[in-house]
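Input: one structure, supplied below.
All protein chains but one are shown at their positions in the complex.
Per-chain numbering from 1; labels A and B assigned in written order.
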Amino acid sequence: MEQQFDSATLGMWVFLLTEIMFFGGMFCAYMIYRSMYSEAFASTSQYMNPKFGAMNTAVLIVSSLTMALGVRAARMGQQKALQMFLIFTMIFGLAFLVIKGFEYHEHWVDMKVPLFGGHWDYSEAPQFARQAQIMFCFYFFMTGFHALHMVVGVGLMTTILIMARRGVFSKAYFTPVEISGLYWHFVDIVWIFLFPLLYLIGRTKQLI
Amino acid sequence: MHSIPSVRTYVIVWAILTIMTFVTFYVAQINLGQWNVVIALLIAFFKMSLVIFFFMNLKAESPLTKLFAAGGFFWMALLLGQTFIDYVSRNWMPLGKMW
Partner (left out) sequence: MSTALQDPRVVESPNYLNQEYGWRSWLFTKDHKRIAVLYIISITVMFFIGGLFAGLIRLELLTPQGDLVNSDTYNKFFTMHGIVMVFFFLIPSIPATLGNFFVPMMIGAKDLAFPRINLLSWYIYIAGAIFALAAIVLGGVDTGWTFYTPFSSTYSNTFVITAAVGVFIAGFSSILTGLNFIVTVHKMRAPGMTWGRLPLFVWANYATSLIQVLGTPVVAITLALVGLERAFHIGIFDPAIGGDPILFQHMFWFYSHPAVYIMILPGMGVISELVTCFSRKAVFGYPFIAASSLGIAIIGFLVWGHHMFVTGMSMYASLYFSLLTMLVAVPSAIKVFNWTATMFRGSISFDTPMLYAFGFIGLFTIGGLTGLFLATLGVDVHVTDTYFVVAHFHYVMVGGMVLAYLGGMHFWWPKITGRMYPEGWGRFAALLVFAGFNLTFFPQFITGYLGQPRRYHAYAPEFQVLNVMSSAGASVLGLGYVIPLIYFLWSLKYGPIAGNNPWRAKGLEWETTSPPPTFNFEKTPVVTEEAYAYAGQSTHEKVELT
């Protein structure tokens, strides 16, 4: 059993390693363009809503706390606590997605969605229009892939919750909770980097 | 299996993380030029370390797991670093433009 737990945890860490490289590819491309087009990228910051971004960061951090507490409860065999923390984690995860949805809606309204070739209007600063489009592409891809991982995470939590309610877990066996926790924290870490890189770029802005 | 942090530890880590988030937010308002990015990333690295060592319990994991975790970040650095050496050096000497 110990060997299985060790194998499963190592396996999840190796998987997270692949996720680091997956998101890392996007981070790399983003950083290159940002260094190439720093002015254009800076000009996009007025269309980002750092308050939403910071709120989302705080929400995810709390969800990591409840997740960690949930894993701890699983280890100690505390069934009710485990279920409660799982539910809280899911609620915070969903809250994140809802806030993200609001943001995407705002971008749509502002004509800052350069997908499908349309819905893009950068007439306020036309000299940056082309490169800002790249910035917004990255914004949607990076937050989009992140949101996708969040959805998978919520799905994982649902599965774990169902298993917990069926009494599958105990002090001796809680491996799925542990490795789902690792995944959840990783998705949080990705956001910890996305927030400053996407929302807080550029010259000093009046953020409040 | 290995030890797990106490509830108190978790809550303290959470508090630090939340505080650092606000610090990032407010520092971004102050114009420090190029240093804004550096500070924001440094804070992000610090937050990430807290999540990894405490929430993900890497502190209590085997050296092997720690090696894999470190390896992941190192490899991402290899990707970024070696790609950047191209962009950074493109305009160094006229010789480079002869291609």
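To be clear about the criterion, contacts are C-beta pairs under 8 Å (C-beta built on N, C-alpha and C of every residue); 3 or more make two chains touch, one makes a residue touch a chain.
Keep in mind that what you see is a predicted model, and the values were worked out from it rather than measured.
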item	value
Residue of A:L65, A:I134, A:A147 or A:L200 in touch with the missing chain, whole complex considered	A:I134
Absent chain, residues of subunit B that touch it	64, 71-72, 75, 78-79, 82-83, 85-90, 92-93, 95-96, 99
Residues of subunit A (touch criterion as defined above) contacting the omitted chain	3, 6-7, 10-11, 14-15, 17-19, 21-26, 28-29, 32-33, 36-37, 40, 114-117, 130-131, 133-134, 137-138, 141
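Here is the rule we use: only the chains that are shown with their structure count from here on.
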item	value
Of all residues in subunit B, those that touch subunit A in their complex	1, 4-5, 7, 10-11, 13-14, 17-18, 21-22, 24-25, 28-31, 36-37, 40-41, 43-44, 47-48, 51-52, 54-56, 61-62, 64-65, 68-69, 71-73, 75-76, 79-80, 83-84, 87
Of subunit A, residues touching subunit B in the complex	2, 5-6, 9-10, 13-14, 16-17, 20-21, 24-25, 27-28, 31-32, 35-36, 50, 54, 57-58, 61-62, 64-65, 67-69, 71-72, 75, 181-182, 185-186, 188-189, 192-193, 195-197, 200-201, 203-208
